[in-house]
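Shown here: the complex without one of its protein chains, the others still in place.
Presenting chain A:
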Amino acid sequence: MDADLLQFVLFAGLLVALAVPLGAYMAATFAGDVRFLAPVERALLSAAGPAAEKPQRWTGYALALLAFNAAGFALLYLILLFQDRLPLNPQGFPGLSPHLAFNTAMSFVTNTNWQSYGGETTLSNFSQMVGLTTQNFVSAASGMAVAAAVARGFATRQGKTLGNFWVDLTRATLYILLPAALGLALVFAYCGLPQTLAGAFDATTLEGARQTLALGPVASQIAIKQLGTNGGGFFNVNSAHPFENPTAITNLLSTLAILALPAGFCFTYGRMVGDRRQGRALFAAMALLFLAGFAALYASEQAGNPLQAGLVDAGAGNMEGKEVRFGILGSTLWAAATTAASNGSVNAMHDSFTPLGGLVAMLNIQLGEVVFGGVGVGLTGMLLFVILAVFLAGLMVGRTPEYLGKKIEAREVKLAALTLLVMPLGALILPALAIAAGTAQSSVQDAGPHGLSELLYAYSSATGNNGSAFAGFSANTVWHNTFLGLAMMLGRFGYIIPILAIAGSLAAKKAAPPTAGTFPTHGALFVALLLATILIVGALTFLPVLALGPLAEHVSLLAGRTF
């Protein structure tokens, strides 16, 4: 117990110690003040042509992002479809089915990294490296670019442009993701993550059986999967696999890597808008939500499965689907981080969590991935709630709401409210459709309320661009690959386009200096209002269905009922 507390305190301290300087560094990068790879940057941008020079309005910025993501989708789709005809396929895997290739390509382009595929049993090294690793970088960089553009829009005194997407994309990749991934990958390889072009090696076990051990270029992919809030593992069980996460040290580094950049973006934002208190307020709101989620997850898993009372040692916790080297703390801290940060990598099987533990993981996603969230997009998701919160505050006092000196008017509030429809559409309507069609029932593994939880988790994860799963759910069917793919697209661009539009419209407004009547957006009162807005929206939307899934399962378990 005390050891667990010590580990958590160490983690939290290291996270803040990393996030603050990283935030400053990222702000400098997007301002163009980081130049140590300037020749490479110049070469890349000049190859891209004249479009990569001029500042863009929000429409041009969004169009560039869409074009880049569409091209990335097409390339990845083709690589996956035809991996059998491409090199570096030591196991001789066949090409993916069109629906699985669609799902996987969408999954990686939208920074979701949902795994309908089975990693070591499906994908060639070429697909993992050239296909997936590339998107791990550039989908993350796309999200970071959006955050930079939005911060500029909010900060600009009065203007029309948000920066240049190609420049932001290039800088995010070159100066932030690539050096960080290179360093982390080498540490990982030193700690035991394989890094080879071979596909597997054979061993004869002590009892004389043959064991084939799959491996490959693991370390390089895992480093960026954590840093870029991607989460798509090399292996089927993701970071629970001892080759992806062999020790408590790699586990700590990974958990930190999951949250470092998203948390850092709060501070980047504060610097970019020229008022660091704004960034700290957002960080405080996120940290409080994270703490609450983690505490509930930890308590629930530590309490264990009531059905096993008397059968297993008291105090051992719920160990089904967890690894001994991580224990309850290492598993639940990771689960809280990965669902908060839209990362989606797992080091324990969320499907086997206690009902309330699973509920927290799901709710973290359903809140819209704003508790740190994906790199860049987590911050912009939070800004949408900020706009709603200042709007609500304005309603209460009967004054036109303002944020950073800019008037928040009908257009911005409408756009922000529009994004509130994204999660219910993807995570409630689409599962309902699957139930009506009967495709949900045929894919769930568990009977009873847990089956509903599996379905809900899948569509929440896809729409929230998280990528973790209640993995008993058989998602690799034509129906689910298609609809989950569409949910990922909706959950990515359904937020990005409106927030860029808001940034564009705010950029055009004149910033007014604060007056005595201005509602400050950096104090504790605002943080409380922001939290209330997030929780009320999340609770109103999802409480009814959570009652039918995890809550019903919890009550059944207490009554000793199995399914």
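Everything below uses one rule, namely that a contact is a pair of C-beta atoms (placed from the backbone, for glycine too) under 8 Å apart; a residue touches a chain by one contact, two chains touch by 3 or more; residues count from 1.
In the analysis below, contacts and distances are computed from a predicted model.
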| item | value |
| --- | --- |
| Candidate names "Aspartyl/glutamyl-tRNA(Asn/Gln) amidotransferase subunit C", "Formate dehydrogenase subunit alpha", "Ferredoxin" or "Potassium-transporting ATPase KdpC subunit"; UniProt protein name, chain not shown | "Potassium-transporting ATPase KdpC subunit" |
| Hidden-chain contact residue, picked from the options A:Arg152, A:Arg171 or A:Lys322 | A:Lys322 |
| Residue of A:Ala101, A:Leu162, A:Ile176 or A:Leu215 touching the missing chain in the full complex | A:Leu215 |
| Residue touching the undisplayed chain, where the options are A:Gln7, A:Ser97 or A:Ser505 | A:Gln7 |
| Per the touch definition above, residue among A:Phe36, A:Phe82 or A:Tyr190 touching the missing chain | A:Tyr190 |
